Every structure is written in C-alpha cells, then in structure tokens.
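Excluded from the complex is one protein chain; the other protein chains are retained at their positions.
Lettered A and B in written order, each chain numbered from 1.
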Amino acid sequence: MALRSRGGWWPALCIGITASILAVYILLVTSNWIYLGWHDTLYFFSKSRMWERFWLTVWTATVSTSFSLFIGIPAGYALSRFRFPCRYLFASIIDLPIVVSPAVVGAFLFGITTRFPFDWISEYYGIYIGRNVYGVLLVQFTVTAAFCARLMKASFDMIPVRFEAVSHSLGASPLRTFFKVVLPMAKNGIIASMIVVWARAAAEWEGLMLFVGATEGKTDIMPFAIYLDWNGGMMGWVTSMSIVCILMAVSAISAMKLIGGRSNVW
Amino acid sequence: MSGKRRNRTIINAFFYSFAGFLFLYSAYLFLSNLDQLFVTEAAIKTREITDIWGEDREILNQFAGGFWKDPYFWKSLNLTLVITLITTLIATILGIPTAYALSRYRIPGKSVVEILFSSLMVMPGSVVGICLIVMFNYGPLWKLQNLLGFKFAHSIFPGMVIASLVLSFAFGMSAWKATFDSINPRFEQVARSLGSSRWRAFRTITFPLAKSGIVAGIILAWTRAMAEFSAVLFFCGTFRELPASRFSDLTKFLQMDQADWVSVAVWAQVEFGNIEYGFALAFVLVLLGGISVYVMHRIGAKGYVW
Partner (left out) sequence: MKNFFKSSKGKEFMMKLINNLVVFLFISSFFLVTHTYGGEKRLLFHAGLGQRMALNEIKAVFEKRNPDIKVNFSYKGSGYFIADITRSKQGDLFMPGEEFYLMQAGERGFLTDYDPKTDIPAYFVTVIITPKGNPKNIKRIEDFARPGIKVGLGNPRSCAIGIWHQKTFRKAGIWDKVKENATLSAKCIPELGNATQHRAIDATIVWATTAVLYLRDVEIIPIEHKYRGIIRLPVGVLKFARYREESQKLMDFILSEEGRAIFHKHAYAINPVIPVDKQAFCLDGTTDKDMEYLVNAAKAVKDESFPVTKETIGDLAGQVLRQKKTKRAGD
C-alpha cells in the first residue's frame, strides 16, 4: 500500500535499510553463540572461573561507579546550573577522558601514577598502584567520572530552574533545595545514568591493557580477560565471556529503559 | 540576608569544588605526561643496542622523536581521517533513513531494537572486535568472502570501515532518532494532506527542522569513529611492516599505505618502546578530540544518546 501512494518509495527504502541493518547487527551479536555451540556454552558457563571473573567485574564496576557518582553528581549539578567565564573550555577539558580513546587514557595514567599524590601513596603503603585491583579501579574511575558528570548534567538540565527559585523564595536553604527538590526530581535520570555508568565501567579494558598488567583472578575483569584469553588461543573462553558481556550490557540497558530515564552525553 | 548569601556562596563553592576536582584531575592527567615527549638518555642508549631494528628507530628529533618528519605519522593521520570520514558518510546515508523509520513507522519489537542499539554503546570494545572476527570468518559471510575472492578481516578498505562503522553508526543513529522523535509528526501529516508526497514531506518539512540535530549526530558519529580502538585492533591489526606491493593502487594514491589507525599506532609505538613518539600521537588525538568537543559545546548541540 505504501508503494502505491506517491513518494511511497521513501518509507519502503527506510524500512528496507532498517531491516537489513538490523539483520547485520543481530548476526553480529549472536555470532558468538553460533560459533560456540550449545554443548560448549553449557560447559563454559558451568565453570567456576567464569563466575569468579564475573563477580570481579561486578564489584570493581560497582565500587568505581560509587566513587564516580560521589564526584559526578555535585559536579554535574555545578556544570548544569552555574554560569562562569570560559565554561565551554572548562567543560571540554573535563570531557577529554571520554572522547579520547581509552587506550590513550591508559597510557596517560601511566604517567600520573609516578607523580605527586600517587607515588607518595604507593611508597607509604608499599603497594604497586597499577599492578593490582586498585589500578583497575583507578582506570575505571578515570574513564567514568567525567562520563558520569556529563550524564548528571544532562539529567539536571531537564529540570527547570524555576523549581529551585520557588524553593529558595519559600525560604529553603540551597542545600535543602538540592536534597529535597532537585535530587528527587532528577531521581529517574540519576538512576538511569548510574546504570549506564556502571555498564561503561564494566566495559573498560583498553586502559587496563596499557596501565595494569594481568594478574590471574586479581585484575582480569571480563573484557580484559577476553583480550588475555584471545592471546592464549582459548576461543572457548573468549566467546563465552563475550556472551556474558553482551548479556550484561543488554540487561543494564533494559533496566535503564524500564526505569524510563533518558540522558544525553553532550 | 547577608548570612544567607554567604551560606549560598559556601554551598556553591561546595558544588564547584567537585567540578573543579574533575577539571584538575583531567588537566593533570594530560599535562603530567608532557615530559614523555622528550627523548631521554636511556631511550637513546636502548636504541644503540638494538641494531637489528635498523634505521626504523632512528630518532629524528629530540622533541617527540621528530614525528612530523616521519611520513608514517602523516600517512596514519591521513588514513584515520579518510576512514572516519567515509565511515561518517556511510553512517549518515544509512542512519538517517533508519532513524526515521524507527521514529515514525510501526515496527514490531521496536523496544528490542532500541535496547540492541543502546547496549552497543556500553559493550566492551574487545567484545565488538571478537564478534566481528567470528562473524566474518565463520558461517555465511565467510563463504561470501570466498566467492568474492577477498577477505574483510585484516584489510584497510572494507575492514577498517566496518570496524569503525559498528559503533559510530549506533551512536549517530540514536542521536538522529532522538531528533526525529522531538519533531511533531503532525507537520508532515499536514503537508501530506495538502498533496505533497511522502519523500517531499520529509525533505521539505522534517529535514530542515532536524538539521541541527543531524549535524550534532554527524559530529558525534565522527568523534566516536575517531575514538575507536579495540575493534580496529582485533579486526584489522597493523599495517606498517607490510610490503608496499600488498596495498592497492587506490590506497597508495590516497597516501594510506604502510600506515596505522592513529590510536592503534599510539599503543603500538608505546609497546615498541618508542614512548615519546607514541605520546606525541596521543597528544594529537587529544587535541583533535578536544577541538571536536569544544565545537559541540560551543554550538550548543545536544547529542541525545539514550
């Protein structure tokens, strides 16, 4: 019917392109299952090593997300509400770690850890920053903190300033306004952003490759373990772990869509 | 009253301090590595004992290994820019109709499609790379490649474009879809009721309204393509050491032979021990990324992503 009406080739073209692209993407995401086969999938998913790595990924991502949120929520609020000179430049520099490819960030982290606060910490506590799980957390924090601030800014941007003005005029202190008016209103956006930040932290590996070496069971969070096992020729582990990563990403995004938050990066 | 104002100043300073922390951290992260650009005595010594590497590791300049004198640097930059431009072009041509269809027409399982595209953005790069390798080297696409007589993996032209297109398309498409979502479909319906065809209604009504969003999406897609690393690393690898005869005439004409994707080149150079050279490339990437973000902020474009 669409074809018969005038200019009907346009919706037909749109839907045709959509269908073919969808087919390619679905093939892309499911190719691992097809390659691995049912028997091997069961075998690898029943291994404890898989779940140890899974929990390592989950808890490191959770901890680094909580640090990112701690910094990101107030920073996002500041970026969203305050006007000051050169704020575009300021915001651009904050954004740098998310636009530059994470491998470069990993290389740069290598430099920062031999300098003032970090060398002091590593000397005092006698730990090698960047060789253990702290390095993983540092990489994840670096990549997600700016990302979190950006998402939070978007969430706060969606709340009209008027509500705060009303709250102020009724005599509430700024802090009370922030906690009682702004945060509850931005709640959905914050939770949605939190889930996205978590998924982003769990997906970080390029920085680990350059900055943190691999220690079995200590720093090999799942995306990084994929790279390591790829270099060990273990395609079974590689594909089964990428299935888990895909499932993690998909379930995080579904949870976010369910909560109904919406965010924008810029 | 003044007490209240001071109170507000303190609270504002509290919020500023977090943003300031992020700013300082980010600035420190990038500035603290500037000293990496200078060739140290130890690096020179290492090069002296590695005679098997020959002239390739010659230090052209004390600053940053003299990267601007090296054709490899310019070829790599050229390669990355050309491939990302091609990628952005393909993403735009395919992405706008897709975004339009997903935004306007009733498609079964639309929420599943949205989740699929959104989840690609938080998927680890290594997973995308593995998926590409497995998809193209096994099953129907492998047979297709055998029929065509050339392989997609480990190649510049189809390979790199495919690797950077996967995520760049997903980002751009989401941005364009959000733009089309924000435009009232009624305008188009009115135009059609007045006798305009579907294509004309899109071209004359929706497209001009969506222009700024489309531009933002293009910048977003390009930035994402520039930031691509793992998919290229897994799917394409490096090309610098290959003989000139392996490259097609087109590649040579475009000055893209024996060159690498810039972010892969950063990693490769740091891994080879050419630290100052690698960091010089990294700073070039940082500059490019910074400029594109600054432009995004300046024009006030909103790249809706989720």
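Observations on the model:
Criterion: contacts are C-beta pairs under 8 Å (C-beta built on N, C-alpha and C of every residue); 3 or more make two chains touch, one makes a residue touch a chain.
Everything numeric in this text was worked out from a predicted model, so none of it was measured.
From the set A:I15, A:L36 or A:V182, the residue in touch with the chain omitted from the display is A:L36, counting the whole complex. Of the candidate positions A:W10, A:Y25, A:F44 or A:W205, contact with the hidden chain is made by A:F44. Subunit A residues in contact with the hidden partner, per the touch definition given at the top, are 35-37, 39-40, 43-44, 49, 59, 62-63, 65-67, 69, 110-111, 113-114, 126-128, 130-133, 137, 187-188, 191, 210, 212-216, 218, 228-237, 239-240, 258-260. On the side of subunit B, the interface with the absent chain consists of residues 42, 45-46, 49-50, 52-53, 56-57, 133, 137, 142, 151, 153-154, 237-243, 245-246, 268, 270-273, 275, using the contact rule stated above.
Keep in mind that, in the parts below, only the chains that are shown with their structure count from here on.
The touching residues of subunit A, counted against subunit B in their complex, run 5-11, 13-15, 17-18, 21-22, 25-29, 31-32, 34-35, 71-72, 74-75, 77-79, 81-82, 88-97, 99-105, 107-109, 111-112, 115, 142, 145-146, 149, 173-175, 178, 192, 196, 199-200, 202-206, 209-210, 222-224, 226-227, 230, 238-239, 242, 245-246, 249-250, 252-254, 256-257, 261-266. Those residues of subunit B that touch subunit A in the shared complex are 4, 7-8, 11-12, 14-19, 21-23, 25-30, 32-33, 35-36, 94, 97-98, 100-102, 105, 107, 111, 113-120, 122-127, 130-132, 134-135, 138-139, 141, 166, 169, 178, 196-202, 216, 220, 223, 226-230, 234, 263, 266-267, 270, 278-279, 282, 285-286, 289-290, 292-294, 296-298, 301-306.
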